[in-house]
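Missing here: one protein chain of the complex. Every other protein chain is in place.
All chains are identified by letter, namely A, B and C, in their written order; residue positions are counted from 1 within each chain.
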Amino acid sequence: MVLAYGWSVVALPLAIALLVGLVGRFLGRGIAYVSALAPAWVLFYGIVACFEVLSAAEKGGVLARGAAVWLPAAGDGGMAVGWAVDGLTGLMLVVVGMVALLVMVFSSGYMAGERGLPRYFATLSLFTASMSLLVLADGFLGLFIGWELVGACSYLLIGFWFTKPAAAKAAVKAFLTTRVGDIGLLLALALLWREVGDLSYAAVFGMASALPGAVLTSVSLLLLFGAVGKSAQFPLHIWLPDAMEGPTPVSALIHAATMVAAGVFLIVRIWPLYSLSATAAMVTLAIGGFTAIAAACAAAAQRDIKKVLAYSTISQLGFMFAALGAGAWEAALFHLVTHAMFKALLFLGSGSVIHGCGGVQDVYEMGGLFKRMPITGATWAVGALALAGVPPLAGFFSKDEILHGVWGVQPLWAAVLFGASLLTAFYVARTTRLAFFGTYRGAGHPHEGGPEMQLPLLVLAVGAAIFGVTGGVIAALIGGHHGDLDPGIALASAGIAIVGLLSGWFTAASASDPGPSTSTGKLIIIARGGWGGDALVNAMLVGPVTRASALLDVFVEGSLINRIAEGTGPAARRLGRGFTSLQSGDAQWYAIMSGAGAVALLALVAYLGRGF
Amino acid sequence: MSVESAVFTVLGIVAVAGGLATVFAADVSRMAIGLGAFLLAVAGFFVYWGATFLGVAQLFVYVGGVLVLMLFAIMLVHRTPDGSPRLETRHDVSAVAVAGGLFVMVVTALSGVVPDTVDHGLVTGTTELAEALLGPMLAHFEMAGVLLLVALVVVVVIMRGGDER
Amino acid sequence: MFAVELLILVPLVGAALCVGVGRLSARASRLASLGATIASAGVLAFLAAEGIFSGVALEGWRVARDTVPFWDLRIDGLSAPLLALTALTGLVAVLASWGEHNRSSVHHALLLGLQASVTGVFLAADVVLLYVFWEAVLIPMYFLIGIWGHENRRHAAMKFFIYTFAGSAFMLVGILMAVFGIGQTDISMLVSGRTALAQPSLVFWLIAIGMLVKLPAFPVHTWLPDAHVEAPTAGSILLAGVLLKMGGYGLLRLALPISPGSFAHAGIVFAVLGIVGIIYGAALALVQSDLKRLVALSSVSHMGFVLLAISAGTERGIAGAMLVMVSHGLVAPLLFLLVGQLYVRTHTREISRFAGLGVVTPRWGSALTFGALASLGLPGLSGFPGEFLSVIEAFGAWSWPMIPAMIGVVIAAAYNLRAVREVVHGPPAEEWRALRDLDAGDLVPVMLLVAAIVVLGVCPAIVLNMSGDAFATLAELIAGGV
Partner (left out) sequence: MSLLVIAVGLFCIGLYGVLTRRDLVAILASIEVMLGSATLLLVGLAVAGRTVQGSEGMVEGVGLMVIVLAAAEAAVGLALVISVSRRFKTTRIDEIVKVRG
């Protein structure tokens, strides 16, 4: 029985990370294929788990589990870290394993000739292990450990080209921003520990309905804060566009398909708890809806092909959050899966484009690539249409389910999401036309990558095309409900997609940047910068903290505490003689001081000894 | 006032006066005389208490040895043409406080447990001393010998090192 | 059991041997000191095989000798992890000063003397013996800073000495009050007879002040950055690795057990000092231009977690404090070691003068990145379990008001990653193009610490199992009130 070895899904990638990190130098090009063993095992395990769940009589149950005491305590059993496999875990393992496998294969071509490949593949394997732990954990503690570790891997991989100052900066920014969110998660854990006394999902869910409302709301909001940080939702979205400084395959894996979706996964995972708080649901819906449309606007204004995809990712994650806020958790998970397919495809496609154009990322310097890179172009087109929500590709079905879910709860926010859909189709068409059609405006010689780069594109294109039919399967895996297509919504959404695509297509006819001269141009530049989120955070957080620290250093530490300590005041001069007289070596002064100490001690002993 | 207490008082006055001269005298020779007086007075105490051998040893070792050594040292290091130099003393309130405080503390601490005066004499001859030294105190005796030897070697090493510089 | 005494005797004999053979050759004295540290680690391993680490109660193993007054040694759940830490850090310190040429035999002898006296502090079961060792620790450290330190070494050495000495003066008064009030010098007898104390709170605070200076807690931490910056690498390693732990150990060993009732008002003070220390140390570390000072101030922040964890007063809280201490005893020495290795090569610690060392010296760069990630409390490395427990337990005890500590957690990530970004990342600075990377000899202590950090991070149970029910006993004592 394979499922009993669930821990191996974490342990094997970990072992491979260690192996690749230590002896990767001697593996040559084979390093990618050794590393690929890890996600392959994860994928296999996930598929087995999914089949087991689907064939089981009772859906939604745990198939296998294990635990080890991590922090023993004499008073009680201690805190355990454990793993458990159910439908959701299986599904996530399939997504993680599949994308990671394809990304590693793609990397063997994309990263060929780079320095530091052992570091790259070791970190990717470590990421696979951490992400597996995150989804496999049977409680908040294991989740948190995986959660932090994927963040660290993301840090290391964004900063892979660390000699580029922008990459180094982006890595730190990504880690710090997500860590702000992690505080929420950590506090939620602390609160749950205090209220429940156990951090395993089973125990928490068992107690959930008995918890006071304030606690439920606090926990849900804190967890939401953590999820917002990880999934780059407003206002903690600022790190994701910068994270594009990392290698493109990394963006595909971490910043499109898996890690950034961890926030959505978290809320789906703890749905029995989360669904109890109406406040949290409202906030989630608002954050998701707002992020979806704001990020879509920003995406429409980008020049950098990867930044388009980054903002698009933020926007699509906003759709998922909105779905969660509306209670349509099955739809959110469904969209997570389809999004992983088509967004990973688009990222890898953009990687192929960047690779082919010799490192150029500006869409205004591309054009006409469809003819020169037919496979990339064709697969990109599939992914783009899926993202835009054109039937019958995957994105259409999942987005439709989200819109349907939100429409039933908050029609206003559904309208916002329709707007975001329109913008999505718009920027998809604009980017596609600028990059792939028209005439080539760059200076290089665009060419298709090797078969190891084309194969993942083709596989993902198939996934992006057909995963729309998996909605029912996914709902069955997690024991949720899968509604039929709502004809009205479906029609409206398809129509909006077409309109958006057309308008985007025609906007892109002129392949030049409007520049800051017009008011539209000014707006575009603001939107391109992510609506000033960076400036806001700098002004509200980074600046004050740095300034306050500098003030503390100079005034409190320097002028107050150290001055008292060194005794420069007149009253302390006598004591200061003791400090400084080492230079003068005044032994007699020391003798006087020790004599005084002895006298004081005698006096004390005499005082204390009175009673005897 | 009995003869005993008179002797005690005189010896005490001499000892204290000698000690004060040692500590306060500004002149090197006066300091040496003060130290000599102090050491003699201590030897006198020993003899007065009947510890004759100890008193004689004090007389020989200190007055005959240490004091002479000290005078030699003074002559060696204070070779100034214009007679004896002034010995500078940095009088200090804190030093007075420490010394005075210690005095008060120790005297008050010990006053209850220590007999005020020594009124009866010790009747020991050299035989008892020799028996003690070679009997129960043999280890101490040997250690004192080793100590003296070590001190001798150390002095030689220090002085030779001084020559090299 | 004689082996327990060997833990103190072996380094002392090693120190004597070191000075003795130092006349023959510096190499011989280095080997002697290495042999002594390995031997004491071996003694500890032997004791471990005898089952001394497998969860012993507060009483633990005792060795007392009637011939030597106050000589009474004990290994129990509180001291066992710190003894292991001392043995490891001592070894690392000797390896780190392998290249010391200035009077190297005396240097190594002092390191060994320091190890012996710190071991003595952790072993002492008698309060007088503990105090003697406590003060004995100061002497070798004073000379290590004062002779082998950097530019302002004398000032730093004096400041270190005066601060800790003044702290231990308070502690001595407290100890004397306890000893005279109870009429015992044996620590466990002091604890069992504690009801005889007239003013337990006064005793508690007198002892606690000494410990807080040693820890150090805000606002009496200012000796620490100076001492660290000026100390030689091995001195910093031992200072951060084990000397600071004496403060936390003293709180758990003396102050709390003798007067657990004082915890009712002391807990909140510890919590406030801890939280302020966490934020203050982190904020200061954020703006330092000297790499070593940055690491030193991060110690202040980490020790804040120790206080915060203790302030919860629960079994897990105290366990968290112990885990933070042990972890910091591994991470800070690693960082000091790396900064020292950099200083030997470049003679500067100015952060702004470095850039891109990850390209020039990839091994050093990777090690520093690792150290930074460990220092910011990444799960899987040693920093996480302790910080996690301290946050969880402090929240349980103090609820929402402890949230400011979380700001410190974020700033901790900021200053650690800032150091990595400015020193390791970026385009390589021309100045250091020819910098030598770590060689095999340099890597040995680094890898020792790295391995320990990973092992402790993955399996914190090692430390907790050593301690057995010691924390639970303490927590019960605190809960009991009197």
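Quick note on the criterion: contacts are C-beta pairs under 8 Å (C-beta built on N, C-alpha and C of every residue); 3 or more make two chains touch, one makes a residue touch a chain.
Fair warning: this is a prediction, and the values are worked out from it, not measured in the lab.
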item: Omitted chain - touching chains that are shown; value: A, B
item: Interface residues of subunit B (partner: the chain not displayed); value: 8-9, 12, 15-16, 19-20, 22-24, 28, 31-32, 35, 38-39, 42, 45-46, 49-51, 53-54, 57-58, 61-62, 65-66, 69-70, 73-74, 76-78, 87-92, 95-96, 98-100, 102-103, 106-107, 110-111, 114-124, 128-133, 136-137, 140-141, 144, 147-148, 150-152, 154-155, 158-159, 161-162, 165
item: Residues from subunit A at the interface with the omitted partner, ascending; value: 583-588, 591-592, 595
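As a convention for this text, only the chains that are shown with their structure count from here on.
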item: Arrangement of touching chains [line / ring / star / complete / other]; value: line
item: Central subunit by CA centre of mass proxy; value: C
item: Whole-Å gap between the CA centroids of subunit B and subunit C; value: 48
item: Residues of subunit B touching subunit A in the complex; value: 90, 92, 94-95, 97-99, 101-102, 105-106, 108-109
item: Parts of subunit A lying in touch with subunit C, wherever the complex brings them together; value: 69-75, 78, 144-145, 148-149, 152, 155-156, 159, 162-165, 167-169, 171-172, 175-176, 179-180, 183, 186-187, 189-191, 193-194, 545-546, 548-550, 552-553, 556-557, 561-562, 565-566, 578-580, 582-583, 597, 601, 604-605, 608-609, 611-612
item: In the complex, subunit C residues that touch subunit A; value: 154-155, 157-159, 162-163, 169, 172-173, 176-177, 180-181, 219, 222-223, 280, 283-284, 286-288, 315-316, 319, 356, 358-359, 369, 373, 378-380, 384-385, 388-389, 391-392, 395-396, 399, 403, 406, 409-411, 413-414, 417-418, 420-421, 424-428, 460-461, 464-465, 468-469, 471-472, 475
